[in-house]
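First, the structure itself, so that you have it in front of you.
One chain of protein is taken out of this complex; the other chains stay put.
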Amino acid sequence: MAQTLTSTPVAEIAPRRNGRWRAQWSLFVESRMGPIGLAILIIVALVAICAPLIAPDGPFKLGATRLLAPGKEGHILGTDHLGRDMLAQIVYGARVSLVIGIVAATISLIVGMVVGSIAGYYGGIVDMVLSRITDMFLIIPAFFLIIIIVATLGSGIIYVMVVIGLTAWPASARLMRAQAMSLRERTFIHALRALGESNRKILFRHIIPNGIQPLIANASLDIASAILIESGLSFIGLGDPNKATWGRMIYDGRTTITTAWWVSVFPGIAIIITVLGFYLVGDGISYVLNPRNRKVRT
Amino acid sequence: MSESLLELRNVSIRYRTGRGHVSAVEDVSLQVPTGASIGLVGESGSGKSTLALALMRLLPQNAEVTGEMIFAGENLVTKTESQLSKGWRWRKLAMVFQKSLAAMSPVHRIGQQMEDVLTIHEPHLTKPEREQRLHDVLTSVRLPNRVLRAYPFELSGGMMQRSMIALGLLCNPPFLIFDEATTALDVITQTQILKEIERLKAEYNLTTIVISHDVGVINAVTDTVAVLYAGQLMEVAPRETFFSNPQHPYSQALISSVPRLRGEKTRLAGIPGSLPDLTNPPQGCRFAPRCPHATEGCLAVTPPLVEVAPGHLVRCTDIPLREVVA
Amino acid sequence: MGRYISRQLASIIPTILLSIVINFMLLHAAPGDPARVLAGKDNPSEEQIAAIRAELGLDRSLPVQFFSYVRELLQGNMGQSLSFKQPVFDLIMSRMPATLLLTVTSAILALAIGTLLGVAAAQRAGTVKDAALSFGNYALFAMPGFWLGLILMVIFSSKLGWLPTAGMRTVRADYTGWRDVLDVMQHMILPVATLTLVQVPIYFRITRASVIQERQQDYMTTFRATGMPPTHTFRRYALRNALLPTITVFGLGFGFVFTGAALVEIVFAWPGIGRLTLDAVFRRDYPLLLGVYLILAIAVSIAVMLTDIVYALLDPRIRLR
Partner (left out) sequence: MSEAPLIVADELQCLFTVRRGPVEFIRGKASRIHAVDTVSFTLERAEILALVGESGCGKSTVGRMLVKMEEPTAGALTFAGETVNALSGARLKEFRRRAQMIFQNPFEAFDPRLTIGTSLQQAMQIHNIGKDQHDRLQRIVTVMERSGLTPAEDFLSRYPHELSGGQSQRIATVRVMLLSPEFVVADEPVSMLDVSVRADILNQLLDLRDELDMGIVFITHDLAVARYIADRIAVMYLGMFVEVGPAEEILANPRHPYSQALLSNTLPAGDEDRITEPMPIGGEVPTPVDIQPGCRFANRCPFAFDRCFKETPILQAHGGKTEVACHLLG
């Protein structure tokens, strides 16, 4: 049993079974960053879900007055160069951003999980090949790759999500590989092999479920970075032209920023708040997963 | 018997945790005479390492120490961190840790780290004097000088453990604690290092506490054995007496559950049951729930540590009874 | 050590090869005729397409095409930019210094600031100050660099008028010598500040985490037991160990810097790779886009390799194995 100098076990006292979730939750709260992030995300999600209630006219309704300053004529956050209400656009933009982030992160999580766990569990030549490929993808400047692909293949939102997801997986793969490599040497995996369990079942029923936690924390960061990448793409004009995303709003407001700052500033703040929420939740999950923070350290 | 260098008086240690207090050490009183070598033996969860760290005042923040630890006439429990660093730690008490590979910085040379420690305690030494001292301590643990140029990962387990002993001897402390110092080593290396420890005790005139879960180690390098179980001191006895005539049921079980190299092969008996939950320790004797001789009285009241013979103390209500039988 | 370096050198070759393969595949994966794609979408003439087809040898088998593509690359021939009517390689190289000026300056500044703040936060771990620093760091990390650049530009150039709005030099001023250097430096301030700010969190996070982790290592207990003052142990031992991971991040972070720089260059009209990329996107100049990507992949691979070597120099566990 791994013991450190300062934490020699006093007794084998373990938290009760159903106390496990509660213990993890209390650690999450203790991380301070986690709960703040979760609160932010709940608000963002509520806004996205309730968009039709907040902005009944939808995001594309053209208004009479262009570039209206915030607070004028009932437009709390002003209007853009086509007279569209900024608040409505931002509220609907939340939906797009969340979907892009979650879909891209899910793709990257799944690819990373499969590649990493196979490389880590089987080892040997399989690992050599897969982890070299992973490292290479990690080094390659993904944003430029995304630019080329989107510029070549088209900038529909589906493409954008898939391409972001397919370039973001190396980080998850590295995490999962490390997990699988350490799990592989754990006694219970050896025991399962000795008992005659097939490698495929060991991989999917034991290695992945036991090793996936750090990937969940990482997925939170992946969602955040997917949202940022999409906004970057939109900003250079490669976003989906049919979707009101926050990046696109900043792009739209760029030319008039000296006269109508609100068109670019508010969507930017929306991005910051949402991305921050995911970062903070990721931080909270990492805190929970860090064995050093476990309580009942005896 | 000479005067005590160290005396523990009713030392109790509790950890505050999310699930309440863990009573790791309870009411331990122990005298360590100058020149003595006390073996502190106990299984995992006995509190032996907690006690060692408490002596160096290295326990984590969530630990509370009560009682007195009188070292050379002064109470260590009330010393401040800066007092301890100046003149106590390493000058008067030093320690050899378990798990030696991680016990030094991995990216600094061993010599550099040792020299650094020496400079802090004896800043007046010149560079050649420091090098001489390093050479001396290395020689006394039978290590070549090239170890000074090595990084921890370049040394074998045995050499690294010798380096840790050399580090402990660096400032000539009168008192040295060995905390499971040979546990991770192979049989032959372990025996050789224990022999070095025996020799160094005489050479440096050391008083030592040797902590181990292995009665074989305790047998090899101590003159007095103290048995800890679940934080309570169960028996203190001269080594010969402890091995030939242990009085506490736990001591007896501990010795008889180890297979022997020679003699009649009899079926070994383990100790049934498991360690009590120290967040909610049982009333009375903590061994009572597993003790074959336990009575209702044992579960109600903690028996006192009674001197049954000179230098032989036992915490058990059953003692007079069984002595009559014997 | 020599063996280590040669191994590192050997290890970047596959990465570069992979980038070339990706490039090649992108050419062929694009919808329709690669020659048509390479020629751009703005109604290329049939002669143009035929010329490109001949140049790439598109009538031959894929492996043959691949090897001739690689051979061309090895000679520095990345094709002709369609919109600039110049060799792609020359074009990129002419823009590289401007980009390097931004990226290198900001990376070093961010490394210094982020590390210092990270150490400061770790030393106060668990306090309100640490929480505030961490929160601020995350907020900064959540900021899109181009947006931050816009905001800084509006405040410091448009509203306050303290700094030039855009470009690398004052137009039509034709300064020379020191005057020119000063002029460039003045133009640099905002883009460099933007890039530095968005990178600080990377170093802050890794430094804070690794300092906290290092303080819990066993050797810290050993040194505390020896009576070594905590500040001494920290400065002399914990810090050295804790800063090692930062080096790796510095290498990998280079890819990130280029990304950030590209967008910030667009905001500040800085004549670097980012502007070039944007132009290439707008004008559907595919040879140029592929060229930019390949050069960056190689540059980042080399940066990663160099940092690995520096890491090995500082960590005997790697150097001596």
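Brief remarks follow.
Should a chain be cited, it is by its letter among A, B and C, assigned in written order, with residues numbered from 1 in that chain.
Operating definition for what follows: contacts are C-beta pairs under 8 Å (C-beta built on N, C-alpha and C of every residue); 3 or more make two chains touch, one makes a residue touch a chain.
Remember, it's a predicted structure, so these values are computed and weren't measured experimentally.
Although one chain is not drawn, the whole complex shows that of B:I13, B:V215 or B:M234 it is B:V215 that touches it. Within the whole complex, the absent chain has one touching residue among B:E3, B:E81, B:E203 or B:E240, and that is B:E240. Residue in contact with the omitted chain (choice from B:V107, B:L125, B:I271 or B:V308): B:I271. Mapped onto subunit A, contacts with the missing chain fall at residues 1, 12, 14, 16-17, 186-188, 190-197, 206, 209-210. Listed here are the subunit B residues that touch the chain not shown: 43-44, 156-159, 186-192, 194-195, 213-217, 219-220, 240, 243-244, 253-255, 257-263, 265, 267-271, 274-275.
Note that only the chains that are shown with their structure count from here on.
Shared contact sites, meaning residues of subunit B that touch two or more other chains, fall at 58, 97, 99, 103. Residues of subunit A in contact with at least two other chains: 4-6.
Within the complex, the subunit B residues that touch subunit C are 56, 58, 84-86, 88-91, 94-95, 97, 99, 102-108, 113, 116-117, 120-121, 151, 153-154, 167. Residues of subunit A that touch subunit C in their complex: 4-6, 32-33, 36, 132-133, 135-145, 147-149, 151-153, 224, 228, 231-232, 235-238, 247, 250, 254, 257-258, 261, 264-265, 268, 271-276, 279-280, 283, 292. Contact residues on subunit C toward subunit A in their complex (touch as defined above): 14-15, 18-19, 22, 26, 29-31, 37, 131, 134-135, 138-139, 141-144, 146-147, 150-151, 153-154, 158, 213, 216, 218, 221, 252, 255, 258-259, 262-263, 266, 277-278, 281-282, 284, 286, 289-290, 292-293, 296-297, 300-301, 304.
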